[in-house]
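Rest of the complex left out; these chains stay put.
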Amino acid sequence: MQHAQVSSDNASAHAAAASSLADACRSVRNHTEYLAIGLSAEDQCVQSMPDASPAKWHRAHTTWFFEQFVLTQNLQDYRPFDDAFGYLFNSYYDTVGPRHPRPMRGLLTRPSAAHVSAYRAHVDAALTRLLTPGVAPELAELVTLGLHHEQQHQELLVTDALHALSQNPLAWRGTGSVVLPGWSAPAPRPGPTHFLQRAGGLALIGHAGTGFAFDNESPRHQHILQPHALADRLVHNAEWLDFIADGGYARPELWMSDGWAACCAHGWEAPMHWRRDEVRGWLQVTFAGCAALALDAPVTHISWYEADAFARWSGARLPTEAELEAASADLPDYFGYAWQWTNSAYLPYPRFKPPSGAIGEYNGKFMINQMVLRGSSYATPPGHERVTYRNFFPPDKRWQVTGLRLAKDI
Amino acid sequence: MQHAQVSSDNASAHAAAASSLADACRSVRNHTEYLAIGLSAEDQCVQSMPDASPAKWHRAHTTWFFEQFVLTQNLQDYRPFDDAFGYLFNSYYDTVGPRHPRPMRGLLTRPSAAHVSAYRAHVDAALTRLLTPGVAPELAELVTLGLHHEQQHQELLVTDALHALSQNPLAWRGTGSVVLPGWSAPAPRPGPTHFLQRAGGLALIGHAGTGFAFDNESPRHQHILQPHALADRLVHNAEWLDFIADGGYARPELWMSDGWAACCAHGWEAPMHWRRDEVRGWLQVTFAGCAALALDAPVTHISWYEADAFARWSGARLPTEAELEAASADLPDYFGYAWQWTNSAYLPYPRFKPPSGAIGEYNGKFMINQMVLRGSSYATPPGHERVTYRNFFPPDKRWQVTGLRLAKDI
Amino acid sequence: MQHAQVSSDNASAHAAAASSLADACRSVRNHTEYLAIGLSAEDQCVQSMPDASPAKWHRAHTTWFFEQFVLTQNLQDYRPFDDAFGYLFNSYYDTVGPRHPRPMRGLLTRPSAAHVSAYRAHVDAALTRLLTPGVAPELAELVTLGLHHEQQHQELLVTDALHALSQNPLAWRGTGSVVLPGWSAPAPRPGPTHFLQRAGGLALIGHAGTGFAFDNESPRHQHILQPHALADRLVHNAEWLDFIADGGYARPELWMSDGWAACCAHGWEAPMHWRRDEVRGWLQVTFAGCAALALDAPVTHISWYEADAFARWSGARLPTEAELEAASADLPDYFGYAWQWTNSAYLPYPRFKPPSGAIGEYNGKFMINQMVLRGSSYATPPGHERVTYRNFFPPDKRWQVTGLRLAKDI
């Protein structure tokens, strides 16, 4: 189900299956560099909107994460690569100290992409020194968090780069917007949609066991499900064209009030990265450049508002995150195609407690104004997906690989 | 528990207990006019921010609601008072037609406040003609909705007016900001806070029975509660001063990320309508004008962000809406002091279906980006409160009479 | 040439010709009140944009000017009406003290319009006590400045009120936007345009003699004129319709770069206060309410950018202020129709020195980013016009009664 192109040659040796933590570390860290191969120094420097970050910044920030939370405190005699980088590459950890303003990340033409490579090598070498057999469990846990953190930024790196390249008028020429040379989307799954009937009752939701999970997936807890039905596949581009043709972007009664305001303010008429060309028909800018819109591929790059309006237009609704988690084993396209918007607000699970210290800022302080997405996308790095995974974005964002699956009350 | 001053002389004849629908109608409609008695034509015209509306607009809009949804379709030969008013006084009903932009409501110096009084009289007379004994149940239901709708606007009318008057530098002189002459706050309930232990288990949440409720309070459904504890009273102003003194408005680690951004952007240093005067100490602008801050009164005019930060600072959390609803009978200050922010997003209850037609726009299209508040405030009109009532506002709003009650996991 | 309706009954006794300063004072001050007669308390309170001020504010500010600069220092035992008014009604005199922010003037629902009338009466009574025969020349000069200042605000009062009323959808009904009941525009002067040939040479520009003039009209100085031609009448609405029909608002090559940006940003398609109605044709909101556009009346409510684009489209140019001043005696419509945009920036005359003290802030600190207008308009109060008068506004403003006269190099 995974597509070869987002994976590097080392992808099979991904984090979860790594024979050792050091191997996992090498594998994940190399994959980041692999993703940036097709991006020039200029491509890596640009910030196309405050939501996005430069590829170079992602490469440096994930490195700083290890330097700040792992090396400085655990590797004797570790010397930070550059004292200024803590200020430049801290993302949002108030507990750690002040930082460069997010909307100005694109102004950091210096350090260069090449200098960031040297920074990565410096930290990688130190991690190799640190991660000897018999590393303490608490430290291993911290390094593992750093790897999952880096994987999250891998997905952001490519979606942010796609957004930046899509702003260039050259994007609509064949290869003007290639992020990942040679990439191809996962094979579509044509055919009609069926609704799976799901009985109501109690479900156990949230992470259990000893494997890695983010704090926001815990604690595991009981949840009451109502009887419902779930589509066995994601909404496809062909269906989205029907929505457009039926005035989906012009009928306020289909939209939430805030959604309609966003639709009008941004002039939305189609998903992000779509354009109708008089000669060539509907086009989409993808990781592999501009291409004809694939009709039987899952729709991507839609906001929650659009997903919600589409569901209403379909006589359906968005699923809840618990419904998706409980049914995940039954849904063949749950992972690897597109993140699936839910009608669940991103809130703490009952009895949630964030960890103490700076790491406690990782997830908890974002539990407001966002909606949960479930599954994973074709931009999610291999091995990063998880049934209990809770992704989250504000309802007006559409630069991620976001789609939807319909649900119904029965 | 209710305070006399927001009630008019006719308050005892409030909607719920009215011997007839016509009486209820008269009572509620008169109460709106009573609330505007202390407001000059100028006070009634101003719009101090896009969130707020002029008092005159509230008086006209609630009237239009009856004209549009009740009279035009049910009273033969009804002649609309003015054809332009549908455009001017439609709030957000896309299904009904276009409307005057919300942020420009304050530009409507015409029709005058006096002309709006004539409009109200015209519609009141028609309602009297319509509401004869034996009115059809569907019509009675619609009129009842109109009355509850008007009561909601009664609370907005006085809080919007307070906001407008508070922007005037004269507000900090004794009577410069009087909204309701002679008003006084409900008597405070001094003494320490106790936490009531609440066992977990299944609870039935949502409206049941035949009395009036808004659509968003249904369907009644089972909900799992975790064991928890609830404070037996609201947080008081004295406690809020402790929060301020301990750097509550200067420590990002206490805040949600979006909350801290809002705090910095708006320069928040205290609840809305508070000011520290070098000579007079802490002052608050109230419905009765500027007064010394009442230390043992519940804190009001705080955003969800502030409530959340205060709870974190207290080593507690905000309650969920289900926790509050289940415990409401045990909480003596549940109603009549301040709306209580919860950590529940305003989302549809399981299996929620909005009514069809324009009335379906009443609540459903706002179920995103808002947090639920429970209870009621001293600005809530008599008879409007209800255990299952779900109030909702975005997390950065603080011009309503909003406070908080602490909760804890146990 | 003046129209009766902007003048009050006392207009014949205007400032310039008053038998005594006290009479002039009474006359000018009464005229302000006369202009507000048709405006309700609500009309007088609204501020429709930051450029404009409420009518009530104009009435109070002109009163404060006398209180601050005349009475407090010259009338023994004068007691200011209200200590807060200095803060509320200071316009821009930094030397005097802090002040209420300009964009928030519309929030001042209190003091009421009626209370402002009492303020005016209080100050008028004090002025009467002060202005006894034999008043010192320096004081008379200051009072005279106060009267001319008040006349400037008289013009702003009615144009600001017109702007506010024009924002109301009711404006396009007959009388919804009446500012001055019974007002009528000056009689148009139909017929073709002729260009008067003007020889070049030295001209004396600026104020001379003992009559009143603002500081910015001095010193009188020599200026070199080039040979040129001036239209003997203002551009009329019919000609403006030709400009529109010829794509005047859609052809960037006709516009200054900043002008075209403003045209696009604001969506300009016609002068302010114009609207094309499918049934009624072109309409204009005037001081007397909505009326059919008068084809042979001078165009009004245009920005400098529009005037400049029109002139370029006409194969002509805007005149300089010196050209207009030198030719004023030859131009029968120089006064009383519309202020005439020039291509002269509002800069100090050679050797200009502003007076010392707060009065020095009157004109000097605005000598940047503005263009000069000459003549006067039908909203200029009687007796206020002057050949050397320099009016000035930024080039994107169009809520004043602004028009244009064409010029050509020969």
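Chains here go by letter, A, B and C, matching the order in which they are written, and residues are numbered from 1 within each.
Please note the rule applied: a contact is a pair of C-beta atoms (placed from the backbone, for glycine too) under 8 Å apart; a residue touches a chain by one contact, two chains touch by 3 or more.
This is a predicted model, so every value here is computed, not measured.
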{"item": "Number of identical chains in the entire complex, 3 depicted", "value": "4"}
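Everything that follows uses one rule, which is that only the chains that are shown with their structure count from here on.
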{"item": "Arrangement of touching chains [line / ring / star / complete / other]", "value": "line"}
{"item": "Computed distance of Cα centres, chain C from chain A, in Å", "value": "58"}
{"item": "Centre distance in Å when chain B and chain C are each reduced to the mean of their C-alpha atoms", "value": "45"}
{"item": "Between chain B and chain A, distance of the C-alpha-averaged centres to the nearest whole Å", "value": "38"}
{"item": "Multi-chain contact residues (two or more partners), chain C", "value": "none"}
{"item": "Of chain C, residues touching chain B in the complex", "value": "40-46, 48, 84, 87-88, 100, 104, 106-113, 164-165, 167-170, 173, 176"}
{"item": "Residue ranges of chain B touching chain A (in the complex, touch as defined)", "value": "92, 94-95, 221-224, 226, 252-253, 255-260, 304-305, 308, 343-345, 347-348, 350-351, 361, 365-369, 371, 395, 409"}
